[in-house]
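Encoded as structure tokens, here's the structure I'll be asking about.
Just one protein chain is left out here, and the rest sit where they should.
Labels run A, B and C following the written order; every chain starts at residue 1.
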Amino acid sequence: MTDIPLAHVLILSSLLFTIGFVGVVVRKNTLFMLMSLEVMLNAVGVAFIGAGSVWQEADGQIMFMLILTLAAAEVAVGLALLIRMQRRYRTLDIDVLSKMKG
Amino acid sequence: MSTSPEITNSVILSTEMFIALSPILLLSFGIVLSLLLIAWRRSQKMIALFTQFILVITLLLTIHLLSGDILVGSGTQITTLLNVDRFSYLSFVLICISAFVVVSLSRSVLKSEVEVHDEYYLLILLVVLGAGILVVSDHFASLFLGFEVLSISLVGLVGYFREHEHAVETGFKYLILSATASSFMLLGIAFIYSQTGNLSFAVSSNVMPWSAQPLQIFNSVGILLLFSGIAFKLSLAPFHFWSPDIYQGSPTPITLLMATVSKVAMFTVLIKCCFSQNYFNNESFIEIITVVALLSMLVGNILALKQQNIKRLMAYSSIAHFGYLLIVLTVSSLQNTEFAWQGALFYLSAYLLANIAIFTVLLISEKHRDNMSGDRDIHIVDWHGMFWKNRLSAVLVIFSVLALAGIPLTMGFVGKFYLLNQAVIFKSWWLISGLVIGSGIGLAYYLPLIFALFKDEKTLENQVVDGSGVYLVTTGKQLFMFTLLISSLLFGIFPDLVSQFIYR
Amino acid sequence: MMLTFVILGLLLSGSLAWYSDDKPFFGVRFQAKWVALVAVIIFSLIFVFSVYLSPLNFQTLQTIAHVSWINSLNINYTLALDHLSITLIMLTLFLALICILVSWDEIQEKSGFYYFNLLATFAGIIGVFSAVDMFLFFFFWEVMLLPMTALIAIWGHEKRYFAAIKFFIFTQVSSLLMLVAIIAMAYIHQQQVGDLSFSYQDWLSLELNNELALYLMLGFFIAFAVKLPSVPFHSWLPDAHTQAPTAGSVLLAGVLLKTGAYGLIRFVIQLFPQASENFAPIAVTLGVVSILYGAKMAFAQTDFKRLVAYSSISHMGFVMLALFSFNEIAYQGVIVTIVAHGLSSAALFSLAGMIYQRIHSRNLTDMGGFWQSAPRMGGFGLAFAAAAFGLPGLANFVGEFLSLVGAYQVFPVMVILAAFGLIGSAIYGMVLFQKTFQGSSLKTVPDLSCRELIVSSSLLMLLVILGLYPNLLLQYFRGVIL
Partner (left out) sequence: MNLLASLPLYPLLSFLVLISFGKRLSWAVASWLSVGAMGLSALCSMLLVAQLSTSEVNVITSHLWQWFSVGSAKVNVSFYLDALSAVMILVVTGVGFLIHLFAAIYMKSDENFTRFMAYMNLFIVAMLVLVLADNLVLLYLGWEGVGLCSFLLIGFWYQEKNNVLAARKAFIVTRIGDTAMAIGLFLLFKSLSSLNIVEINQLAQTSETFSLSIANNEASDAYWAALLLLGGAVGKSAQLPLQTWLPDAMAGPTPVSALIHAATMVTAGVYLIARMNGVFIMAPEVMTYVAWLGAITLLLAGVAALAQTDIKRVLAYSTMSQIGYMMLALGAGAWSAGVFHLMTHAFFKALLFLTAGAVILALHHQQNLFKMGGLLKKLPFESALFFIGLACLVALPGTSGFFSKEAIIASLWLSPTAGASLWWCAILGALLTSIYSCRLFFLAFLGEQRFPKDLVISDHLETNHLLRGALVVLALLSLFGGLFTIDLSTVLPLSNESELSPGWLHAVAIITPFIGIAFSWFYFKRYRSRDIISLNESQSSWLVFCRNGLGFDVIYRFLLVKPYCFITQLNRRDLFDQLIMLSAWYVEIWRDVLSASQNGRLRWFAGTFGLSLVGLILVVIL
């Protein structure tokens, strides 16, 4: 059992998570926002796998399976909305969607 | 995508557990049946009636279970994932009531559309199912599952009316933000799991295995991340930015659904998680709770000050109200969690009643204005002089706004009284002063709303409501409004009617 | 039981007035104001007779009604009366008559709802004066506010919404502090005696350590200082008065300020004797400051009602000064001042209402020389202004004299400062009277109608009777040692 200390796994997943988060915040194109969402979810998957392996339990991996299904569902709905946005606003720039204010 | 547990062998699910879980099972069975119904005959009225039927049956079943003695004490544990006790089913009752109201209200909204909207009702049932899972969950996995069922189906509902101008914007915002929030929550769960090794709420201190030494930092950051995910859903202060836009953009019944069902479910699961993990003696967690509560009390009230759009105003006021509710979490010891639960449930029912009333009147005035062309949102100026034109809805709005403001004679005051009781017992002076200042500022926007009902300037500058302004309200709606008014007054003056039902 | 009957009766008759407003009823066009008038007369008679005939000795608190309400927190609906609350309830019922008579033909549109609100406020006030269970007291304390705010907001003058909001927020926030104090007291009672109780009588027996008692006392004191407007929290009163309809300001000045004084007597002085004893110097300075500040501000006003509002702040300063000197003579002075100020400020505001109905302005600059065309109104105006600045022979003087003599025993320097308030009151009394009635007459004003005559003469008669024979009132308060 390659004894990678738990801290390293957690730090890796946190880094990956922050990369994904920054991707959501910075990217202007909606498609890339969805992609960075995926990155964040996968980062969490890594954390779960790491934690699961430390405790020698399958819970972590089951949770990862659930996260995968979640990611799939979200992307499906996200892409559907993407198409609607493209048809309605002819652009994928996210800042078009900011009419409600105050 | 509900997993129906009957397939696995029965040793896991004894009959007694089966009975305890029966309302949620009935609900999921109902969803499957409505899918079949859609496949058989697509008629708008049929699916609406069927959904209402399902919700009523679930409600009756839950009430029957509550009056029975199965759920006494700490409740029955169903597999490690779920734990059913009195309080979860009490909040499930609240959820079913508000879902039933949402369904009956949206029948009139959907009637004006041309094609059949059966998936609308299906999504609402899914939301209720998600809330049901959340309410009884005792394990992070069930928490996660319920959370996701709730959020994904809400995304569908929020952008339902495609041709509304903000539909896409609302859908997208809700999707991205709830996805981020759920990933933050998951990260938190991962960190907690990595430290404690068990995902269920029940506290078990199994020892750290050989190599990794316990990293206390990850545990507290994990709790914080978990709380931030839940706080997002409850639109508490620092994470509240999404709620005004989503409340304004989505169709009114769905706003009501979000304001009531999703928040009640999330709050119940937050209390269950905190009390079972006894986070309350974790000093930093209490600190976070106090900061977030203070922030949301102040930010929620201050933002609502000059708000003219009624939906956004309701969003801000719900931020403030859940800020008040957080006082319940600052419990100091295990045995008075009972008292905290009672306070929370009473306050939630008062909040629900007030929101349902205001949104019903909002829907009526919206329906009236729709056939007057222009689907701009309802602003306070549209409600001018409503007291002199149709008195019942105006009186209803007055009493529900007073309930939100926490003035006696209404249920809201007794709820606030319980919260204050809680706060004074545990000497959380900061929260008390936050509550006092918050309700002071709150009056600055609740009162103009009430006075607007009395204003009857003859010269309405932006002529939105026609001269007569008298809405034609179906007798059913009037009866419904009358019951709402009577119940809010009755429970306000005689709170024992509700509390003896809770306290058994 | 009769007190609940009076309160509910007032509420029901209010809704009856609202419902039956100008609807044909057996052929006669029913008028809300007649319903209201008849109802108030009936209920005040009921109250007077039942108090008169009841065997209870009202020297101490006698519980009238006791029904359990929220039994989970051991809150029950208990009403009790003693001489203080009987006097104040009688003052309220008398001023109820005055309010209805004053707003007889001032309120034309939506009069049904108007009289509902008026009667509901009276019901709330009677509840406040008689509630003994602290939760019930708080309940009535807030219920009394709702119709009052509606009165100001709907039938007020130009800036009515702002004034109504300011009035409501001021009282609401301060009464929330009181609610916190009430709950804290209930829990102390639970710790010391075992069971949770909100009843005032049980609390009297609690002993609290000094520091905690001071905070609790402050919680109550701030709520009542806002209602009895003492200086730092007084700024809602002038706005509420100027914008309220006549009956509203008569009610506000005549009775609502007295709930503050009643609260101070009942729930601050008697509940926390030791804490208020060592809080007394601050409270007395507050009282003196509000006397002088009220008089100074009253002199600077050009609006009739605003001037009278500031004068009530000054008068209530005397109450605060006398109350916190813990002297038996001063306590009697407080009782007389409360009743006298209730009558004299109600009189001045009804006068303001009469003038407003004639010239549709409250500004002193467009008044002048009314004595020429309205001698009777001038006479009454002079008498009421004289009452305001404490002319002996009228009730205010007896109150002020007793308060100052009593307070002098304890705080001589403060009383000397307060005496400058007497000069200040003379100055604004002169300004008020001379600017309206003397000087060159710009417009001719019709003299008092017979209704207005009844109102003014009844008020004046009471002021003179109390002025020349105050024992009528003081005999009940002999030997009440604070």
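Going forward, a contact is a pair of C-beta atoms (placed from the backbone, for glycine too) under 8 Å apart; a residue touches a chain by one contact, two chains touch by 3 or more.
Note that the coordinates shown come from a computational prediction; the quantities given were computed from them, not determined experimentally.
Although one chain is omitted from the display, it touches the following shown chains in the full assembly: A, B, C.
The omitted chain makes contact with just one of the residues B:Ser220, B:Asn278 or B:Gln478: B:Ser220.
Touch with the chain that is not drawn comes from one residue among C:Pro281, C:Pro392 or C:Pro446, which is C:Pro392. The residue touching the chain not shown here, chosen from A:Leu34, A:Ala51, A:Val77 or A:Leu97, is A:Leu97. Contact with the chain not shown here comes from a single listed residue; of B:Ile47, B:Val299 or B:Ala340, that residue is B:Val299. Considering C:Phe5, C:Trp34, C:Tyr356 or C:Phe420, the position touching the chain not shown turns out to be C:Phe420 (whole complex). Residues touching the missing chain, restricted to chain A, are 21, 24-26, 28, 94-95, 97-102 (touch as defined at the top).
Counting the whole complex, the residues of chain B in touch with the unshown chain are 172-173, 176-177, 180-181, 184, 220-221, 224-225, 228, 232, 238-239, 241-242, 244-245, 284, 287-288, 291-292, 299, 302-303, 305-306, 441, 444.
Across the interface with the omitted chain, chain C contributes residues 231-235, 238, 296-297, 299-300, 328-329, 332, 369, 371-372, 375, 379, 382, 386, 391-393, 397-398, 401-402, 404-405, 408-409, 412, 415-416, 419-420, 422-423, 426-427, 430, 434, 437-441, 468-471, 474.
In this text, only the chains that are shown with their structure count from here on.
Mean C-alpha positions place chain A and chain C at a centre distance of 65 Å. Per-chain Cα centroids separate chain B from chain C by 44 Å.
Interface residues of chain C facing chain B in the complex, by the touch rule stated above, are 69-73, 110, 135, 138-139, 142-143, 145-146, 149-150, 153-154, 161, 164-165, 168-169, 172-173, 176-177, 179-180, 183-184, 187.
Chain A contributes residues 3, 5-7, 9-10, 13-14, 17, 20-21, 24, 30, 33, 37, 40-41, 43-44, 47-48, 50-52, 54-57, 59-60, 62-63, 66-67, 69-70, 73-74, 77-78, 81, 84-85, 88-89, 94, 97-100, 102 to its touches with chain B in the complex.
By the touch criterion stated above, chain B contacts chain A in their complex at residues 1, 140-141, 144-145, 148, 152, 155-156, 159, 162, 165-166, 168-173, 175-176, 179-180, 182-183, 186-187, 189-191, 193-194, 197-199, 209, 211-212, 215, 218, 244-245, 248-249, 307, 312.
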